[in-house]
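Only a part of the assembly is drawn; its chains keep their places, and the rest are absent.
Chain naming follows the written order as A and B, and within any one chain the residues start at number 1.
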Amino acid sequence: MSSFPKSLETDTPEDGFALAVKLSRLGVKAVQPDMEVLHRLRPIYSEDSTNLIASSHVIAVHFQTISAANKGWV
Amino acid sequence: MSSFPKSLETDTPEDGFALAVKLSRLGVKAVQPDMEVLHRLRPIYSEDSTNLIASSHVIAVHFQTISAANKGWV
């Protein structure tokens, strides 16, 4: 799993959100490592509202995890 | 990711809820950055009850994260 972050700590909520996006992609890649398949699927799910909302949901779960690790950046 | 909030801290639960709505949209944009596609999809998902409830679900997850960062505004 190359390029996995060394830490969940980030300077800002924005960086934490970017990390959440990354983790949601790494989750998909863990199940389907074949980049060719993923590229073929991309135009399908990225233009389907149900899939987009579901992807946003996964990002939200990871962002919750990362926010907790950063104590809400407070 | 322009206009990302500097902090998850908000003065009121209402402001926290507005931030949760914003984060759920930023999650969708992170997966589909093409605003033209998003505008094309909008009338579809915003008039579909399953998609509306799913969107409300993502907002709920982000609101939970934001509430925790604000210690429930207590």
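Note that a contact is a pair of C-beta atoms (placed from the backbone, for glycine too) under 8 Å apart; a residue touches a chain by one contact, two chains touch by 3 or more.
What you see is a predicted model; the values in this text were computed from it and never measured.
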With 2 chains placed, the number the full structure-file assembly comprises: 6
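Here is the rule we go by: only the chains that are shown with their structure count from here on.
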Euclidean distance of C-alpha centroids - chain A vs chain B, Å: 15
Complex contact set, residues of chain A against chain B: 12-14, 17-18, 21, 45-47, 49-50, 52-57, 59-61, 63-64, 67-68, 72-74
List of chain B residues in touch with chain A within their complex: 1, 4-9, 23-24, 26-28, 30-32, 37, 41, 44-45, 48, 50-51, 54-55, 57-58, 61-62, 64-65, 68-70
